[in-house]
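Only one protein chain is missing; all other protein chains are in place.
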Amino acid sequence: MSEAPVLLVEDDPADVRLIQRAFGKLDKNVPMIRLTNGDDAVAYLSGLAPYDNRGAYPIPSVVLLDIKLPRRSGFEVLEWVRRQQSALKRLPIVILSSSRHSVDINRAFDLGANSYLAKPESISQLDELASQFQAYWLGLNEPPDLHGEPWTGRPPGIHHV
Amino acid sequence: MSEKRLATILLVEDEASDADLICRGFAKAKVVNPIVHLRNGDDALAYLEGVGQYADRAKFPLPAFILLDLKLPGMKGLELLQWKRTRREVRRIPVVVLTSDRESATMDAAYDLGANSYLVKPGTRLRSSALWKQFSVTGLILTSRPSLLLVPRLNTRTQSQVGSFPDAGTGAHQTSRLPRPCRRAAAEKDLPNSNTLKMD
Partner (left out) sequence: MVLSDRGFAGVKSHDVFRLMVDSVVDYAIFVLDPTGVVVSWNLGAERLKGYKPKEIIGKHFSIFYTPADLANDKPGHEIRGAAELGRFEDEGWRVRKDGSRFWANVILTRILDEHGTLIGFGKITRDLTDRHQSEFRYRLLVEGVVDYAIYSMDVHGNVGSWNLGAERMKRYKADEIEGKHFSIFYTEEDRKKGLPERILRTAVETGHFEGEGWRVRKDGSRFWASVVVTPLRDDVGNLYGFSKVTRDISERKALQDAIQQHADELELRVQEREQSNAELEAFAYSVSHDLRAPLRAIGGFAEALRQDYDSHLDDGGRDYLKEIVAAVARMNTLVQDLLDYGRVSRIDISLGPVNLLEAVNDAVRQLGDERRGSLRVDVAPDLRVQAQQQVLTQMIFNLLSNAFKFHSRNSAPEVRLSAQPKNGAVRLTVRDNGIGIAPQHQQRIWQVFERLHDRESYPGTGIGLAIVHRAVERMQGNRGVESEVGKGSTFWVELPRAPENSKETNHE
């Protein structure tokens, strides 16, 4: 499993607490860094001060991103990441939102979110979400390389398209 | 009351044994969604495009998500990913790449071409149901319980099919191009699709 932390971008303190509680109950600890608004998220991923210390603030393995955020919305953060010219553009991003509107779901996938999770109604479902999230995104899923160069050019092994 | 359609899962896998394992895995996980199994990239493209025999969207609906093996005869998985990005109607559909290739170049390429997730097939010794059981708790699969993954709504008519897909029995000639239905391990409760079905 990845040692890099999960970046949780969520502004509602109640939601943060409950989410962190759910992840805290897991057998294997999941390091989590929490930001409260979209601008901070972009600054963190850019490595701008005060996040320029990659020792304390490493690149996350996956982002749990709410949509409704102060200053910059989750969608804007997502767009920003996918626009990057570096390997960072491959950063796995899972939207975690209270919205179940298809407008939001569609937009998320259109902008390149890896997955979309709806905030559950009950905390037992939240516990399950944390467990499944860890099993899949921090376990099963093969993470992309976020430190090298972005891949450009023809797909490997293909001679002629 | 949210919309919960029984959307179709598209499985593009040329190895019969792997496909079989996957289907069993789904059945064990009590996945009730119809699964369409295609064996090469060209068929998958035709299916997503809705051309030829796949033009009838009532019979062959657009999938809610795609499990894609990269190593395919003919058109490769990465090529299909590349093509999929250019199509407005299907680019949104999440793709889980399923491959035995752990090459980082391939992986990065897949992500850059828009794959949502990348799973490495287990080696021969791990070919047990354990992994697929794991699969069932990914939260990526639509189960009969409320799902944690919400899939994008596709613009075209996705008339979901309940029950099995057209198979050889309906008189359609068996060619390599017909999608093969996944056999289910468990008998599921069917929903009414004709007169007077009694259920409990």
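Chains here go by letter, A and B, matching the order in which they are written, and residues are numbered from 1 within each.
To be clear about the criterion, a contact is a pair of C-beta atoms (placed from the backbone, for glycine too) under 8 Å apart; a residue touches a chain by one contact, two chains touch by 3 or more.
No experiment lies behind these values; they were computed from the predicted model shown.
A.B. asks: Pick from A:37, A:73 or A:98: which residue touches the chain that isn't shown?
C.D. replies: Considering all chains, including the one not shown, the answer is A:98.
A.B. asks: Would you mind spotting which of A:6, A:30, A:81 or A:126 touches the chain that isn't drawn?
C.D. replies: In the full complex, the listed residue that touches the missing chain is A:126.
A.B. asks: Against the chain that's been left off, what residues of chain A make contact? List them.
C.D. replies: Chain A touches the missing chain through residues 12, 14-15, 17-18, 21, 68, 98-99, 101, 119, 121-124, 126.
In this text, only the chains that are shown with their structure count from here on.
A.B. asks: Calculate how many whole Å lie between the centre of chain A and the centre of chain B, each centre taken as the average of the chain's C-alpha atoms.
C.D. replies: 25
A.B. asks: Would you pull the chain B residues touching chain A in the complex into a rising list?
C.D. replies: That would be residues 2-3, 76, 78-79, 82, 91-94, 102-109, 111-114, 116-120, 134-135, 137-140, 146, 148-153 of chain B.
A.B. asks: Of all residues in chain A, which touch chain B in the complex?
C.D. replies: Its residues touching chain B are 87, 89-90, 92, 100, 102, 105-106, 108-110, 112-118, 120, 125, 128-129, 131-133, 135-136, 139-142, 144-145, 148, 150-152, 155-158, 161.
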